Structure formats: C-alpha cells, structure tokens
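Left out: one protein chain. Kept in place: all the others.
Now for subunit A:
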C-alpha cells in the first residue's frame, strides 16, 4: 500500500531524527556545562599554529566546530570581537569552519541515514586542515 509505505518511511525517519537531536542537544549541553571548550582550548592552541591560526582564534573555531555556523553565528561573532581577531584570522577561521562545522549535529543526521561515522568525520577534518593550510600559504598579504 502506498499510504502504508509513506507512513512507515516517515515514522522510521522521524523517530531517528528525534533520537539523534535529543542526543545532540544533550552533548552540546554537557560541553557547555562542563566548559569543555575552555578546557580544550589550551591543548589545541599550540597545535594549530601551523595553519596560521593564532591562539585567539581557537575559541571561535571551537564554537563553530561544535555548534555550527548558523546556531553558533552569534557566539562566533562575539568571540571574534572579544578576542580581537584580524581579517586574516577571521578568514582562516571561516575557511576551516566552511569545510567542517557542527560536527555533532550534521554528522548525527547522516549517521541516522546509515552513513559510516569514520567517513563523516575524519576526511572532513583532514580536508578542513588542508584547505585552511593552503589558504594561509597562498593568501596574498594585503
């Protein structure tokens, strides 16, 4: 039956999305509650210098990686201002985030559809690192 197929497909998709959204918000809440972003901060800062990113760029970068560009827009904009990032830093953060952001939510959505978690995360991070590195190298300093 067509109607049956329609409803079953919808139900199947619906409860999975609901479950994953629940988990996502739980994780994001925990990240916020325990200040994992500020704790991760110090460990990450020296490791991303090769991308041309300064220590001040870590906070908006982490915010975007976890919360995404749309939900994180306000936080990212605030952090950029607060940390006083220059134009180059903003561009590099934007490039990295353009390639890889909202790793909890976006990854979760495709996980629901049966994609492989390795392929959803690791290549994305590698691509983000590579493209940011190249942008920094190739960028003409104005």
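Simple rule for what comes next: contacts are C-beta pairs under 8 Å (C-beta built on N, C-alpha and C of every residue); 3 or more make two chains touch, one makes a residue touch a chain; residues count from 1.
By definition in this document, contacts and distances are computed from a predicted model.
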Worksheet entry | From "ABC-type antimicrobial peptide transport system, ATPase component", "Dihydroorotate dehydrogenase electron transfer subunit", "Nucleoside recognition protein" or "histidine kinase", the hidden chain's UniProt protein name | "Nucleoside recognition protein"
Worksheet item: So that we can see where the missing chain sits, which residues of subunit A does it touch?
Response: 2, 6, 9-10, 12-14, 17-18, 69-70, 73, 76-77, 80, 87, 90-91, 94-95, 98-100, 106-107, 109-110, 112-116, 119-120, 123-124, 127, 131, 135
